[in-house]
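Encoded as structure tokens, the structure appears first; notes follow it.
With one protein chain held back, the other chains of the complex are shown just where they sit.
Which chain is which? They are A, B and C, in the order written, and residues in each are numbered from 1.
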Amino acid sequence: MKTLWGEGEKKVSKQVFDWTQSFSFDFVLFPYDVMGSIAHIQMLCKCGIITKKEEKILTLAFKSILNDYNSGNLKIIKEFEDVHSCVQFLVEEKVGNVAKKIHTARSRNDQISLDTRLYCRDTVNKIINSMEKLNNIIAKTGADNKDIIIPGYTHLQHAQPVFLSHHLNSYIEMLERDIWRFKDALKRVNILPLGSCAIAGTSLNIDRAFVAKKLGFDSISKNSMDAVSDRDFVIELLSGCAIAGMHLSRICEDIILWNTQEFGWVVLDDSVVTGSSMMPHKKNPDVLELIRGKTGILYGNLVQMLTLMKGLPMTYNRDMQEDKPPLFSSIQTIEKSVSVLGLVFSLIGFNREKIKQSLLDEELYATDIAEYLVKKGVSFRDAHRAVGNLMVYVKNKETSVSKLSKEELKKIHPELNMDIMNLLNPQTSVALKKSFGGTGQKMD
Amino acid sequence: MKTLWGEGEKKVSKQVFDWTQSFSFDFVLFPYDVMGSIAHIQMLCKCGIITKKEEKILTLAFKSILNDYNSGNLKIIKEFEDVHSCVQFLVEEKVGNVAKKIHTARSRNDQISLDTRLYCRDTVNKIINSMEKLNNIIAKTGADNKDIIIPGYTHLQHAQPVFLSHHLNSYIEMLERDIWRFKDALKRVNILPLGSCAIAGTSLNIDRAFVAKKLGFDSISKNSMDAVSDRDFVIELLSGCAIAGMHLSRICEDIILWNTQEFGWVVLDDSVVTGSSMMPHKKNPDVLELIRGKTGILYGNLVQMLTLMKGLPMTYNRDMQEDKPPLFSSIQTIEKSVSVLGLVFSLIGFNREKIKQSLLDEELYATDIAEYLVKKGVSFRDAHRAVGNLMVYVKNKETSVSKLSKEELKKIHPELNMDIMNLLNPQTSVALKKSFGGTGQKMD
Amino acid sequence: MKTLWGEGEKKVSKQVFDWTQSFSFDFVLFPYDVMGSIAHIQMLCKCGIITKKEEKILTLAFKSILNDYNSGNLKIIKEFEDVHSCVQFLVEEKVGNVAKKIHTARSRNDQISLDTRLYCRDTVNKIINSMEKLNNIIAKTGADNKDIIIPGYTHLQHAQPVFLSHHLNSYIEMLERDIWRFKDALKRVNILPLGSCAIAGTSLNIDRAFVAKKLGFDSISKNSMDAVSDRDFVIELLSGCAIAGMHLSRICEDIILWNTQEFGWVVLDDSVVTGSSMMPHKKNPDVLELIRGKTGILYGNLVQMLTLMKGLPMTYNRDMQEDKPPLFSSIQTIEKSVSVLGLVFSLIGFNREKIKQSLLDEELYATDIAEYLVKKGVSFRDAHRAVGNLMVYVKNKETSVSKLSKEELKKIHPELNMDIMNLLNPQTSVALKKSFGGTGQKMD
Partner (left out) sequence: MKTLWGEGEKKVSKQVFDWTQSFSFDFVLFPYDVMGSIAHIQMLCKCGIITKKEEKILTLAFKSILNDYNSGNLKIIKEFEDVHSCVQFLVEEKVGNVAKKIHTARSRNDQISLDTRLYCRDTVNKIINSMEKLNNIIAKTGADNKDIIIPGYTHLQHAQPVFLSHHLNSYIEMLERDIWRFKDALKRVNILPLGSCAIAGTSLNIDRAFVAKKLGFDSISKNSMDAVSDRDFVIELLSGCAIAGMHLSRICEDIILWNTQEFGWVVLDDSVVTGSSMMPHKKNPDVLELIRGKTGILYGNLVQMLTLMKGLPMTYNRDMQEDKPPLFSSIQTIEKSVSVLGLVFSLIGFNREKIKQSLLDEELYATDIAEYLVKKGVSFRDAHRAVGNLMVYVKNKETSVSKLSKEELKKIHPELNMDIMNLLNPQTSVALKKSFGGTGQKMD
């Protein structure tokens, strides 16, 4: 195994090479390493550190291996320590000695930070797009079923009727917040670390602003030591993914519940359910369970990164190489979860008959009756107590509110009149909730 | 124990009351609950739901108990389920029946979200202030010792010389990022949830914009179901605290290392170290160890919140009551950690003699010699290899670079000249790193 | 503030004292600190390090303050750094100078490990008792309803009928495993660390075996450096609590589901449910939600301890003081959760009518029909496919299996006969599952 120091010394053992290599997972950074390298050598040329001719030769070589990569023609025939040495090797194979000048005024410390930032910027923007698509699908599901009213729950107990679309819109809100949070996080991603070199900067006369502009960075890191030891941007994205995964887990939990035989509100398409090897009748919502279960991956990845950074002395430590597997894993998990959830929603059906049965529960209107009393001048607390008594009365008598007489109502509270019977239906209930953000709010 | 439903039913058992109450920890929300309630009743008055007179009486009562709280005169003589029922009770004690109107068009679901958001906004702004103060202290420490050069480390091995102030500035960068991240998170905190009520909004004609304006909120939640089930803002802050705590743990790790007898770079003031019950000579950096150790609290709190939200069906579930202990704990931990670290830095001394010994290591200048060769036209890789050979040569001969002859240098690489001896000192080394963000960069 | 080193030096600042003190949370160790100290001074006496008279005076004083503690008469009138200095102070107050001999051949490093181990042994044994009580209650619930059959679920979809008691017994199995795991963990708790002193042991001639025997320890730690830096026993208990909490969260999830209006299988007693401040009809299973939610605490505490120990150099570091809040928190959380869950089960009722409706689903018997075919010599895979076709047939025809004719059955599979109709009821289904561990297994 190759060493990076003077000749005539012992080589690194094979076991150590295998243990320390990152090539088995960081090859995904290949295009970003090439992009960054092109900008870097153009800067070296602009600053007179390499010649125009050298720059041309190298740029051409970089573009050529990137083409091979993009077209699937890249063949990797040996083991590398990391993606950087692979890229270096491929270019050197093409252009020989001039390639020895690439790694001037650059260390793998700032280079890997650059590659990772480019990867993050790219993939997080894709996730944002996927989330927007998912939101469109959910919004369409709501629109397609805009007349459906369901019991809304708190504590998994019937609370008040809401439009199905209002419930679905709450998912959209969660995902919108994820997008917003990702966008804010990207501001801290999109900072150029290259030029920080190993730790102290360089004695060569470089132009970091040039590289930043070439690569579309908003700004340039201000302290070389911080730049090579900072992984906040990774953790912040992992945190964003964890929160997004938590949202997805809640959405899936809802649909899994609604899909039980007891609820029976939704119909999942046969193409998105799976069977049992023993029980012939089974059609299980595995797709949703796996999204929910993979929340664990996202939390675990966040904990991994927080753990590895804890208590590390400044600046770069090799522990930090372990940032990439959790990063790649969380990014891919969110990407696929969002996509497959979109598929489920695009094929979902609703069983109006079963939903109607759930709405027969008169207690769903208890709060409306209390607010009815408030409108008549009763204090809310008295109203609340009166309706509580009404519920107890009905339960003890094993009857229902709709069957009560005027006299019975009056006994419970003098301001209760027979017109409360009009409140006992879902359409009225949702229509009344006109407050901003309420389920009956007019949306345009 | 009181119930919230109809009369004549069983009461909640004492054990259940104790288990479900949150008053033992949510009393810290008292002033926010009062502030929110005042804005709420002013809105109820504006919208004609209570009279001007009622509003006056209630506002006065609220202000009165807030005064008592602020002046430390508030006496709590009974057990409450939560801070809301405590506030309600105190006002009712003062004004009687009119207090029954307060909880109109409001549920504890939206009320607790409001209180928590007000708490977050307030305390996070304080943390930002504390961090800015800490940064000023660190900057002053750097400025007061601006001539000190130390070995910079990667992998906890001597890398290149850097200004002590450059090292300290890397801490400032980390904390600046924390502040930035907190400010972004506050945007998602500063949204009014009140008016979402239990889940569906209300049939009463309320004005949420009025409340938002009164309380200084940037915007108003758009979906009542999301509003009462959202705890993203808590998680995002816990994540910000975890990252900040990680930063603090790294800073402390550095100082603890520098404080070992072997390094001996720093002198901690006797007022910030502690002794041993058995070993009479001990002066331990417990303050720093505890900051480092409390990173665990911050990570644990984040995991707690992520765990409890995972897979919860919409909307509000009582599990979410458990958001407050970790929130309060992380906020307080960061606040105190930042403050006590400031104390340590404000009293820190540096042992220039010991630092000088660490700088005697000639390997610190290896990279400078390589860049010297690059300036003479040698490719960086060849330069790197040549200096590697130089290091091996010196080690094998048990000599030092500064003792080599011109001939020996030339044998290693023809471009090496006796003028490299000028590179072998820390002042020259740092002065050369003029690249933006480098340790020799001119700062104004 | 007091220092532990020579006279004439600066005192620790108040802020540092507040930051480093543990007395605000470690007072719970009081009785264990006293117990350990008594054994310690008896050993010092036995080894001739203190006199018999001194031992008597000190033992008496220790027992006296322990009495005060146990009877609630202990008054703490000043601030202490930790429980050890409080105990020391109280004894010194009683007996004067002789108390200065207590802390011989002992450091707070081994002392705190001792106290914590005694605490763990005591409280974990209590948890084991509570879990056994809970299991008895659950078993009684099963026995009291031994004829109830419910649909068993996989993927939250109807799978096969099972006895309710079989379902409940699965909870008992989980808790039995928790008890087993705690008992194994206690073996690693019950090792005497005292006598390891600060780090190296002592030059005084002590007898650790004597102390171990007095305090009921199984064995004695074998390496003084490991003994003062080991917190495995805390982490292992936190892990046991986390797993137990996970179990409780699953049990609660089941009951919360069964308590929805759509399932309606259980009736929770009014004394264990809570209401809503806005919705007058609400009876929420908050008790269960909080047990589920507190899983987060247990996970968070485990993460906290793992985090704080990560990467700590040997041996004792002050970070480790932070082991106590998560330990105490997890122990108390499990203790209370188990107890309150017992209360819920002791008052639970089942709604046989609603459960019967859930059992009308004929698909619950699909697997029984497949095994029926296997008994006739059909390979399981063919049988599985045939019953799968049967289910599709019935669904497409919008009929039910019980309404099919012999001809229809034969068309689906020649071995299907009208006697499969006998399989279509829950009693038969569970009775057939006689395999060991199966729901129809005879239990004695």
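The working rule: a residue touches a chain if its C-beta (ideal position, glycine included) is under 8 Å from a C-beta of that chain, and two chains touch if they have at least 3 such contacts.
For clarity, every value in this text was computed on a predicted model and none was experimentally measured.
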item	value
Full-complex contact with the absent chain, from C:G152, C:P326 or C:G342	C:G152
Sole residue of B:N190, B:N259, B:T295 or B:T315 that reaches the chain not shown, by the stated touch rule	B:N259
Listed residues C:V28, C:I137 or C:L204, member touching the removed chain	C:L204
Residue, one of C:S113, C:N425 or C:T439, that touches the chain absent here	C:T439
Option from C:L257, C:L290 or C:I355 whose C-beta touches the chain left out	C:L257
Contacts of chain B with the absent chain, listed as residue ranges	151, 154-160, 256-257, 259-263, 275-286, 289, 303, 306-307, 310-312, 358, 361, 363, 366-367, 369-370, 384-388, 390-391
Where the missing chain touches chain C, by residue	4-9, 49, 97-98, 100-105, 109, 152-156, 159-162, 166-167, 169-170, 172-174, 177, 180-181, 184, 187-188, 195-206, 208-209, 220-230, 232, 235-236, 239, 242-243, 246, 249-250, 252-254, 257, 292, 295, 299, 302-303, 306-307, 309-318, 367-368, 371-372, 374-375, 379-382, 384-385, 388-393, 429-430, 432-441
For chain A, the residues touching the chain missing from this view	3-6, 9-13, 15-16, 19-20, 84, 103, 106-109, 197-198, 269-284, 286-287, 289-290, 292-297, 299-308, 317-322, 325-326, 336, 339-340, 343
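Definition applied: only the chains that are shown with their structure count from here on.
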item	value
Interface residue identity across copies chain B, chain C - same or different by half	same
Inter-centroid spacing, chain B versus chain A (mean Cα positions, whole Å)	23
Multi-chain contact sites of chain A, meaning residues that touch two or more partners	154-156, 159-160, 257, 303, 306-307, 310-312, 367, 384-385, 388, 390-391
